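To start, the structure under review is shown below, and the notes come after it.
A single protein chain has been omitted from the complex, and every remaining protein chain is retained in its original position.
Up next is chain A:
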Amino acid sequence: MSPSLDVLRPGPRTSLQDLGRTGWRAMGLPVSGAMDRIGLRLANALVGNPQNEGCLELTLSGPLLRIETDSVRIAIAGPARLTLTTARGEQRTLSPDRSWRLGRGDLLEIGPIIGSAVAYLAVEGGFAIDPVLGSLSTHLGAGLGPLGGRALGPGLLPLRRAEAGSGPDLTLTRPLPYGDGPIRVIPGPQAEAFTEASLATLLSSCYRVGMRSDRMGMRLEGPKLVHRAGADIVSDGIVAGCLQVSGDGGPILLLADHQTTGGYAKIATAISADLPRLGRAAPGDRLFFQAVTVEQAEAARRDQERALLTGLNALAPVAEVGRIDLSALYRAELISGVVTGDDEPVARPEAGAI
């Protein structure tokens, strides 16, 4: 059998994504791509992949996978609970935000994702799946992308590499620049279609991420926004981050799978540096908004990119301080059949590991 991951249980809304299918918007093709681009780039960096390699985007909870190759290096970026059951039947908890080398027959169960709407699973070398129109991103609504444009189902996911590389596993050593505080927005493109009080309301109120949220957009629950003369405009272009307001006055923050054009007025647009944070926001999360200028937004994005590259360049080999790395010994076949009681040999990055 060719090297693959056997998807025993796909997880509720797992899809293949990369950094998006750009260049086709004029034809009406949505961009799609990772809801949290920082998370996808981290997952790829942890296994030594190019930044735009396709990853599994996991939502709410992840899949149950069996390794069907001699060895594979895998990383999950994002706060997911990971349980490994080795081919020998030993069970242990793995930490996310670092890479792990798994062997044939190992079962990886990715449980609930707590503290983010999404997490990303990358495999070293990537999946052996052909891109569609230059991208491995999936748009579920349009059925566009690899795997027939559908969510991950049970079955084999082919891998490009049959064996993990010889280098060490890597771990995150510092927090990545998601930012905090209010979501920064630039008023427009149709701020003037709303009453003056509406923009002030948006910038001074607390909104909650609604339950009816998906990859196309999140409904925001909070004070209504009022149009001067109706919600309809002559349809025009959209980007991720647009705050579109339909006739009922409730804002919808458009995300990765947004349609390329739309006919509702857009009061403001979240800046690109805050999109990864929005992509991680889950129903019930509270959001505040703050207006900034285009120049401030561009500077924020450049600062974020610099900090992100610094963080990704600072990924460090996993050091097993004061402990024996039993999994490494297994791999080296120096011992066999020993049950380990150790859960997490490496501290979580926020605890200042390494």
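Basically, contacts are C-beta pairs under 8 Å (C-beta built on N, C-alpha and C of every residue); 3 or more make two chains touch, one makes a residue touch a chain; residues count from 1.
Keep in mind that, in the parts below, contacts and distances are computed from a predicted model.
Asks: Tell me the UniProt protein name of the chain this structure doesn't show, selecting from "Indole-3-glycerol-phosphate synthase", "Putative carboxylase", "Peptide/nickel transport system permease protein" or "ABC superfamily ATP binding cassette transporter, ABC membrane protein".
Replies: So the chain that does not appear here would be "Putative carboxylase", according to UniProt.
Asks: Who touches the missing chain here, A:G188, A:G249 or A:P283?
Replies: A:G188
Asks: Determine which one of A:V132, A:L147, A:L203 or A:M216 touches the chain that has been left out.
Replies: Answer from the full complex: A:V132 touches the omitted chain.
Asks: May I ask which residue of A:L16, A:L82, A:L107 or A:A270 touches the chain that does not appear here?
Replies: A:A270
Asks: Tell me where the left-out chain touches chain A, residue by residue.
Replies: Chain A touches the chain not shown through residues 22-30, 132-133, 142-144, 185-190, 234-239, 241-242, 259-262, 266, 269-273, 294-295, 297-298, 300-302, 305.
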